[in-house]
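Worksheet: one structure, shown below.
Every protein chain but one is kept in place in this view of the complex.
Order as written gives the chain letters A and B; numbering starts at 1 within each chain.
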Amino acid sequence: MKQEIFRSRWLPWWLSAPQLIVLFLFFYLPIALAFFWAFHLEQPFGGGSEFVGLENFRRVLGSGEFWTSAGATLLYMILASGTSITTALILALAADRALKLSPLARNVFIWPKAVASASIGVIFVFILNPFLGILAPLNEIWPGFWNPRTNVTHTYIMLFVTNVWNAIPFTFIILLAGLQAIPQELHKAGAMDGSGPWRRLWDIQLPLLTPQLFVVIVLEVADSLSGSFGLIDTMTQGGPGGSTNLLVYKIYSDGFKAYDLSGAATQTVILMVLVACITGFQYFFLERKVNYDR
Amino acid sequence: MLETSSTAAIGLHGLVKSYGETPVIPGLDAELRGGEFTVILGPSGCGKSTLLNCIAGLERLSAGRITIGGREVQEEEPKNRRLAMVFQNYALYPHMTVAENIGYALKVAGVNKTERAARVAEAARVVELGDYLDRRPGQLSGGQRQRVAIARAVVREPQVLLYDEPLSNLDAKLRHDMRRELAELHRRIGATSVFVTHDQVEAMTLADRIMVLNKGRIEQFDTPEAIYHRPASTFVAGFIGSPAMNLVDVTGEGGVLRLADGTALAAHSHRGPAILGIRPELVVPAPDGLPVQITYREELGAHAVLTLRLPDGTALRMATALGQRGGLPTDLRVALPAAELHLFDPLTGKALASATPATQTKKAQHDHVPS
């Protein structure tokens, strides 16, 4: 419903100006600057910049380290958002049934929203510590059973478990609201048509949940990236052997530790284009499968 | 093709349904004859939908038994009860086309594609929806959606068809048309039908028999004519008929029914206190009748409804004869013909057996009894 009630030429612009200024300074300008530095080289000892064309891209794309990092980033985005959405979906489906536990679950499942990714990283790296944590006893029985410090698979499992823990709330809230918006009559009609609960899940609930699933997928893919920094900085620092050195973390190290402004900006551009492409892909291909009829 | 092989009677035996502590249906017995069109009528919240959902198997009974075609079904899943249901807000699957909506039950039952398509087409033809099979429900009008819902129900060739206020979301004109179509459909497929409504016009026009529900109890279960002419209680008397039947507290002594202030109202042999009921259209002007005052006049075109004041202040509604125009004398006198009076027990509200109007015994013989 559009309201469009007041007529005024300048007032709406004055009203939106503060937000537009903030967005310009800290959203659009940084994007533009990243593009600027991706094509320029900062001159040593400050002062001035030099246009270098595609030189920065050639340098970045020529390094194996970048490709490892980009691959790890894609893998992480897909698996982290996949695991967290699946978990939240299962929990939402369970909480949608009016059980005695549901109200408690609905409250508790959004608590992780109050915990920063870095805090939960500190906590899980302790809980999953191979020598001091809950899995330490198993390590004593079978040495090497669990060692996220050296075993890449274990490292990723640790990251995904932690990410799922942290990412449940938002996804859970959206999906549960979507499930509860499906009219009870449709379940009844389905039951009358001979469709059991399991079949109704596939034939009725999931198709009608596609708008929420779409929103959640789009947001979770971006969120898994931004949340990854807190986890990696506190849990793996990019290790073992650079296997979890995701682009977000690599850009941070290149820019703030190695002071390679142009290299970091170039990778920023690549990462932003990657995320924009994924979002675009989702809009063009996934959104077609969304049922907006209600 | 959509003829049902057999029609099934529905038996409700000691049916109890409570939500938590409060019983919505405190114990109900009834026999719905096979092939009949039964309308369940009652005010909002009286438990109509609950009763229907119990029959459908969408709600579990708290106690009692339900039989369909002689088979006990209260423990059966809805899909095994051989019945279909039409919901108030249609409950169409928004993400499926009309054809998919109608054919979903068949698909679930594993009916093969060609047979499914044929039966869907046939059901769509019955409700005149053939041109819309590829649309989504969102692209249909209210009436068309309702037809899809009906087609979805009849496609399974059920023994029993359940309707929960299917017409209440339609506008007046469409409601009228759909009512006729439903009657027509029922005549053609003959399935036992149970139709829930709180609209007395729907009930009177569609029903073979009407079950009037009040707070989960049956007030009366009879043909529309009997319900209208022989209401079993003040509740039924007040609920059916528009304008509603007049209900006046009276006391009978010496062959006369008197108001509290002693005014003689009508001649009747009843003795003791009672509630007198008379339909507004049966209150007639009479030169030697009771003097009344007209306090309000509602002109309805074909006739008028007057609110009268009896000498003791009691209000009485009177409907003028159809086609009558022009003013009534201000010093109007009316009579309540003894043959048209209903008497009810003032404590229980039940009709008093001693006071059956003469006309009703005559009418009762005309009640058609469906085979």
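By definition in this document, contacts are C-beta pairs under 8 Å (C-beta built on N, C-alpha and C of every residue); 3 or more make two chains touch, one makes a residue touch a chain.
Simple rule for what comes next: contacts and distances are computed from a predicted model.
J.: UniProt protein name for the omitted subunit, picking from "NADH-quinone oxidoreductase subunit I", "Ferredoxin, 2Fe-2S", "Fumarate hydratase subunit beta" or "sn-glycerol-3-phosphate transport system permease protein UgpE"?
T.: Not shown, but named in UniProt as "sn-glycerol-3-phosphate transport system permease protein UgpE".
J.: Of the residues A:Asn56, A:Gln212 or A:Asn245, I need the one that contacts the missing chain.
T.: Checking the options A:Asn56, A:Gln212 or A:Asn245, the one contacting the hidden chain is A:Gln212.
J.: Using the touch definition from the top, which of A:Leu54, A:Leu75 or A:Ile134 touches the missing chain?
T.: Residue touching the absent chain, from the options given: A:Ile134.
J.: Which one, B:Leu15, B:Leu28 or B:Leu58, makes contact with the chain that was left out?
T.: Checking the options B:Leu15, B:Leu28 or B:Leu58, the one contacting the hidden chain is B:Leu58.
J.: Which one touches the absent chain: A:Leu61, A:Leu206, A:Ala222 or A:Val290?
T.: A:Ala222
J.: Spell out, residue by residue, where the missing chain touches chain A.
T.: Its contact residues with the unshown chain are 1-9, 11-13, 15-16, 18-20, 22-31, 33-34, 37, 90-91, 93-95, 97-99, 101-102, 104-124, 126-127, 131-134, 136, 165, 168, 170, 173-174, 177-178, 181, 184, 187-188, 191, 196-197, 211-212, 215, 218-219, 222-223, 225-226, 229-230, 233-234, 248, 251-252, 255-256, 261, 264-265, 268, 271-272, 275-276, 279.
In the analysis below, only the chains that are shown with their structure count from here on.
J.: Take the average of all CA coordinates in chain A, do the same for chain B, and state the distance between these two points in whole angstrom.
T.: So the centroids are 57 Å from each other.
J.: Spell out the part of chain B that touches chain A in their complex, as residue ranges.
T.: 53, 56-58, 77-79, 83-85, 87-89, 91-95, 104-105, 108-109, 136-138, 152, 156
J.: Which residues of chain A touch chain B once you look at their complex with the stated criterion?
T.: 183, 185-186, 188-195, 199, 203-204, 207-208, 291, 293-294
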